[in-house]
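Have a look at this one before I ask anything.
The complex is shown incomplete by one protein chain, all other protein chains being positioned as in the whole.
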Amino acid sequence: MAQTTPTAPVGETPAGPPLPAPRSARFGGLRRIWAAIREARGVPRFMLWTGAVISALFVILALFGPLIAPYGFDTYQSGGTRFPKQGAPDGDHWFGTTVQSLDVLSRTVYGARTALEVMVLAVVFSLVIGVLLGLLSGYFGGWLDRILVLVMDALFAFPYLLLAIVAGFVFAGIAGGSIITAALSITVVYIPQYFRVVRASALSAREATFVEAARAMGAKPSVVIRKYLFGNVIQSVPVITTMNAADAIATLAGLGFLGLGIQPTDAAEWGYDLSRAIDDVNAGMWWTCLYPGLAMIIAILGFTLLGEGLNDVLNPTMRRRRISKVLLPAHTRRRTVDATEGTAAE
Amino acid sequence: MSNTSKQSGSLRRYVLTRIALAVPMVLILLVLVFVMMRVAPGDPISASQGGKLNAAELAARRHAAGFDAPLYQQFWDYLKSVATLNFGTTFSDRRSVRDIIVENGGATLTLTAGALVFAAVIGIPVGLLAGRYRDRAVDVTSRLFSTVSYAAPVFVTAPLLMLAFGSTSGQASPLVQLNVPTQTHILILDAALAGDWDAVGDITQHLILPSVSLGLLVVGVFIRMIRINLIQSLQGDYIEAARARGVKERHVVARHGFRNALVPVITVLGLQVAMLLGGAVLTEQIFNWPGIGRQLIDYINQRDYVAVQGIVTVFALVVVVISMLIDFVNALIDPRVRY
Amino acid sequence: MSTVTEPMNRTADPVLSVRDLRVWYGTERGPVRAVDGVSFDVRPGETLGLVGESGCGKSTLGRGVLGLTPAAAAVDGDVRLNSKGGAGRNLTELSDREIQQLRGPELGLIFQEPMTRLNPLMRISQHFEEALHTHHKGLPKKEVKARALEALRGMGIPESRYENYPHEFSGGMRQRIMIALALVLRPAFIVADEPTTALDVLVEAQIIRILADLRKNFDTSLVLITHNLGIVAEACDRVAVMYAGHIVEQGDARTVFADPQHPYTKELLRSTISLSTTGLHFIPGSPPDLVQPPEGCRFHPRCPVAMVGCATVEPPEVTLPSGVRSTCWQQAVEVDPSLADELGTGGREPLAAVKEISVADEA
């Protein structure tokens, strides 16, 4: 990643308002985001931070799952004694046990781990592919653009869960239900979103005079894309990313629920646990369904709040000057001097 | 009215161009679906007979069923089936996808409509209030509600609802299903046509839980979109202008704010139908709802990709058509669109 | 000196008389003193030009009078509307409901940007119907249409376009429609907020003529907000020059232009291109931050003739024999040397040095 090399036409170009100053081409966007976050107030601030905290907790839970969870996700006995089958919550198993006599608490914790892995993979995949395609399409245009747009729109036209299901069904057949597979099936759903956003702003940036200038100066496309478009685009991405992160959790669970997700013996997955729990619910066993369900909702909630908050903060049309009531100090009447009589009057 | 002919003309022109634009999209969709289904492994025969027959027998049957025909051949057949609106015949139980749509579409339609009604009844007023009284209590609570409802997947809310309100599964009690003569394949309509009001009651009772679970999926988006658009339209210049003409505040909000907020809202809400169709798959599965979504899952499990292909195609086409209709509606509401 | 308007202006008492009007916005950084103690009068059929750099509070003043300031703003002072409907009430003390009823029939506002001021989803007819229905309950439909068409005709909009949508009109036409919308209710007093800045020169002339004719046809008083001194000279009886939330000079347009008193007015006039001026002159520095306006005279950091005292003591408003009122120590001390003491010892030394620095800061 070469910083501004003297050959790069950065210096000459007037720092157009929509663009970060050349030097911060790559971090300017982020810096602006951070500034916006810091000056957030009121509801957006609340959503932003609540979301952030919940998401953080979720991540911690996932990362340190093995330390937090009392047992492994497939542990069914300890010290030779087998766990109760569908045992109600008690001292040893705070969240009870499942039909496979697994500890619900541990399953839930490890579920977070799985969710995080898939989430990160899915988001990264779709981010990389989507942004890349979007930039190329928006920057170069032409037939490449036309074809990509058509395909993406077509993908976009699919009901997204349906798309994920079909993709899951395809991938699962090819590679079996691994974490990667799940992530891929979800990725397919999100690529079009990134593509659209990125392409749009790439298009607008492309018309901008300074980019024209840069190209006129013979800047390599790669340089222009990296320094201008990317810096420009970076801002719209965080919102979508967090929103998708939330979505990814739900979609993964949806796949798992339909048995198209990760293989149950490979990892703990909330959707699968829920599908198994449906029977228990009808049999009045609430704990196997409640805790994974709750965990999922909270996790999704966290990321959604984060995304919403970011959106409020970053989206200018949603930004709003804080109302602070003004108290006018007592009036001091302006003194007047009337030259028509030529005497000063208070 | 000198402008009458002009406007209708422009509207007609708009509709035609819009349709023309949809054609390549449809073609791409078809290719996508076809490719996906061919990448998908397995076939109905080894799925259903795999445990029973030896390899040679299986191969013979696969050949007999034409699963080893060359791709261009298969694609051509697929295109023909779409062109004839027949969408192919399922392998596992030899139903034409058209029949599936006709027989099970009614159920999905009922469910989706129910969900939309619920989402609209809750979402529109709340969204408007939230947008009008921004950052007040009503706004904050509604936003939290919308976020939660958005965060809770169908298969979490559904069981909980079942638990809470006593579960009802299927679109009606078997006897009701048995005794209502089939005319429109929309059970509730058939019951009404037959004048069997107990049946209608039974059907509606079964309809509530599924619609609510599915509706909760989109009500959040409803609220959010309506709110945002109202806020934005209330910031419009013509709002201040109207105030400057001394227009009553409630007219300013209603006539200028709400109405202008409506245009983008309709678009987004229309897109939600796609989301509903997706969610319907899960909902139908959970509530044993005999809709298209449930058929889809069945056929996926049977690896009947002729069926899956057909159903997915129909879903996709429906979405394309809907988005087209939305544009037409917008063209009606917003004169600018026509030009 | 025009003879037509003079006597009328002098005799009739003002339709609108504003005293010590203040409009402050609340922000993160504290209150913005957009309008900070402004007084002026507008007489029937009179056109008052309100000039000043952008951001000096012109538009806020206009909206402040009509009570269209945002929720975050605080307004006080005395705004008397002596028209039939106004009945000498103080507008700043009216309820939202009361002021809303005055807007339209008594107070009109014409906007800077005509393109976005009409509701794109409503036909022109509907705009008029709405306006008329609001203020004349139960006006028969025929009557409504008749009056609307009359107003449009006045603005040179053909009847055939009555049912059209806003987007079917050009910018100039829209502005004329906006004006027609304001006039159709025959308000006694109209604020025109830079009505021509968004339009090209030809259209501008057109609009200005229309506005100038107002008072002939309807005897409407007009406050014409602009930064274009040419327009003022052309269309206004009197002019008020605003700087940083204050009116620094006001009086008969011709008198002020012929012999500007306040240094800012002088600078302003010099900086406008005319055949006489050679090369472009500009006022160094930039308008002050209205959250912490400069002590003393707000113009002193940029004032070429500022005195040391200007930086600390606020100047009085001097009414000169010509009737022109200027808020500047220069005139004040001329008129009444005794006031000089207030500037303190050495208060009359030029502030040049200080100015250099402040200018340096700005650069």
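By written order: A, B and C. Residues from 1 in each chain.
One rule holds for everything that comes next: contacts are C-beta pairs under 8 Å (C-beta built on N, C-alpha and C of every residue); 3 or more make two chains touch, one makes a residue touch a chain.
Quick note on the criterion: contacts and distances are computed from a predicted model.
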**Asked** For the complex's missing chain, which UniProt name, "Heme exporter protein D", "Peptide/nickel transport system substrate-binding protein", "NADH-quinone oxidoreductase subunit N" or "Membrane bound protein complex subunit mbxM"?
**Response** "Peptide/nickel transport system substrate-binding protein"
**Item:** Contact partner of the left-out chain, one of B:176, B:231, B:269 or B:312
**Value:** B:176
**Message:** Can you say which of B:16, B:85 or B:332 touches the chain missing from this structure?
**Reply:** B:332
**Prompt:** Any idea which of A:99, A:129, A:150 or A:328 touches the chain not displayed?
**Reply:** A:99
**Request:** Identify the residues of chain A touching the omitted chain, counting contacts across the whole complex.
**Result:** 74, 76-77, 85-86, 99-101, 172-173, 176-177, 259, 263-266, 275-276, 278-285
**Prompt:** When the complex is taken as a whole, what residues of chain B touch the one chain not shown?
**Reply:** 4, 7-8, 11, 41-55, 57, 61-62, 64-65, 91-95, 99-100, 103-104, 117-118, 120-121, 124-125, 162, 167-170, 172-178, 182, 197-205, 207-208, 251, 254-255, 258-259, 262, 284-288, 290, 294-295, 297-298, 301, 303, 332
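Criterion: only the chains that are shown with their structure count from here on.
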**Request:** Considering only C-beta pairs in contact, identify the chain pair with the most of them.
**Result:** A-B
**Request:** Starting from the Cα centroid of chain C, hunt down the chain whose centroid lies farthest away.
**Result:** B
**Centre distance in Å when chain B and chain C are each reduced to the mean of their C-alpha atoms** = 55
**Fill in**
For the pair chain A and chain C, the C-alpha centroid-to-centroid distance in angstrom is 49
**Request:** Could you list which residues of chain C touch at least two other chains?
**Result:** none
**Message:** Could you list, by residue number, the parts of chain A that touch chain C in their complex?
**Reply:** 39, 321-328, 331-340, 342-344
**Prompt:** In their complex, what parts of chain B are in touch with chain A?
**Reply:** 24-25, 28-29, 32, 36, 39-42, 134-135, 139-140, 143, 147-148, 150-153, 155-156, 159-160, 162-163, 167, 224, 228, 231-232, 235, 274-279, 281-282, 285-286, 296-297, 300, 308, 312, 315-316, 319-320, 323
**Prompt:** Tell me, which parts of chain C touch chain A in their complex?
**Reply:** 20, 22, 24-28, 31, 37, 39, 71-74, 76-77, 314, 316-321, 327, 331-332, 335-336, 338-339
